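Subset of chains shown; positions unchanged.
Chain IDs A and B follow the sequence of writing; residue 1 opens each chain.
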Amino acid sequence: MDILLEFLGQSGFANVTLGNLVMIAIGITFISLAIVKHYEPLLLVPIGFGAIVGNLAVAPGMSLSVYDEGSVLSYLYYGVSQGIYPPLIFLGIGAMTDFSTMLSNPKLVLLGAAAQVGIFLTLIGALYIGFTPAEAGAIGIIGGADGPTAIFLSAKLAPHLLGAIAISAYSYMALVPVIQPPIMKLLTTREERLIRMKAPRKVTTREKIMFPVGTLIICALIAPGSLVLIGMLMFGNLLKESGVTERLAQTARTGMIDIVTILLGFSVGASTQAQTFLTPQSIGIFALGAISFAIATAGGILAAKAMNLFLTEKINPLVGAAGVSAVPDSARVDQHVGQEEDPNNFLLMHAMAPNVAGVIGSAIAAGILWSVLVG
Amino acid sequence: MSIDNVLTGHGLGIAVTGMTVVFAGLVLVSLYIRVLPRVLEEAGGLARRRRDRQATDSTVVPAALSSADPALLAAIGYVLQAEREHALALDDQRITLREDDEEQRVWTAIGKMRTLATRM
């Protein structure tokens, strides 16, 4: 009888807090949004389920949670805390990304740079609120709209905020179809939204092969901290484009990225224990994250409008919003908003250029923040 | 909450540095990919002859179609897509033997080698 009572004292009924129940509810919400609304299901389902598991991992004296040494979850979380999973995700993304539209639209690359202003203004905002510089840098990267990059930088600069930053980044990425359209309509005129862009030119195989090598060298020289992320992204892309390593590219973009996605999503979710997650800091992070996405969107649009002052072939400023990354949702939102004005205007292929450039831009920004702010 | 935090944390310096470097990086990438086709064009005489067979064009929809009937576009897109996936499925099976000549048919005849072909 003693054993039963003692056992019950360890059970979840005795140890789960209200905060844990809140987090479990949030996990269920994530899963529901993924299933019902189809928001980023490949991430929200693992993160949501991980959050449920993590908030049930509260038995005293048992090694269960990601923070308990020797627990299974702690081993799975190791790839997050050491920043190993994000580059492997980037490998797979590189192996599935066709950079053709960007290669045929070099000037649209600049829109992917402009949108990174969200990162740095958010950093200033986070400093203002009282976060330390390292924390502020990690929070700013939410504006990069790139989950793996956010996790990678948080692991380096502010591991204690990693859960909140990752959840914030993925939440807003899932909400891109909700967040971006009003800002896009606010900052553009109907005439601008009606602009049609010239179809991109053909891109040769040789260009596609030389692109990853050159881009890696440029980015790594200018921002060494971006080496691992961009290195893996470009490595994956070279495997895809080389024409002689298709079987490696195929594995990188299927089995390998799937395995890493499962482990990353689940263990990031499991790290959101109420005890460390439900803090005032997290609320600040979520607020700053929303601002960050808005600024980034505006930055991309305004940059497009600014470029139009000098260009004869005008850019539809809607594609600027795709510079935030959040590939490919953000580009699809551009297309959608554009078609509200003109159903025959196909912006998607144009929007993909700033979209993928934004991934590179965020990785460079992460590299800078890492080298400037690290210990 | 104070502007002092921003100043102490070198917030402005980091932001300016950051945006400068991000732009510098992507401007260089932009220039690189703008210059790339011309460089390849010029340097390509030798290489082109060698690799003419391989250089296939990307599947970007050609300019003339960009304002055409969307249903047509959709149809073309669908076919391109389908062919590409088909190619991918085949690629999956492809191995790394050199595929360039007579020789190849003989290897096939043996029917033994395939599984070894991707060996390190």
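The criterion applied here is as follows: a residue touches a chain if its C-beta (ideal position, glycine included) is under 8 Å from a C-beta of that chain, and two chains touch if they have at least 3 such contacts.
Nothing here was measured: the structure is a model prediction, and the numbers come from that model.
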If every kind of chain is shown just once, what is the true count of each in the whole complex? A x3, B x3
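One rule holds in what follows: only the chains that are shown with their structure count from here on.
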Whole-Å separation of chain centres (CA-atom averages), chain A against chain B: 22
Any idea which chain B residues touch chain A in the complex? 1-3, 5-6, 9-12, 14-15, 17-19, 21-34, 36-37, 40, 44, 47, 51, 54-63, 65-67, 70, 73, 88, 91-92, 94-96, 118
Chain A residues within the chain B interface of the complex: 98, 100-104, 106-107, 109-110, 112-113, 116-117, 119-121, 123-124, 127-130, 132-133, 136-137, 196, 198-208, 210-211, 214-215, 218-219, 222-223, 243-244, 246-247, 250, 343-344, 346, 349, 357, 360-361, 364-365, 368-369, 372-373
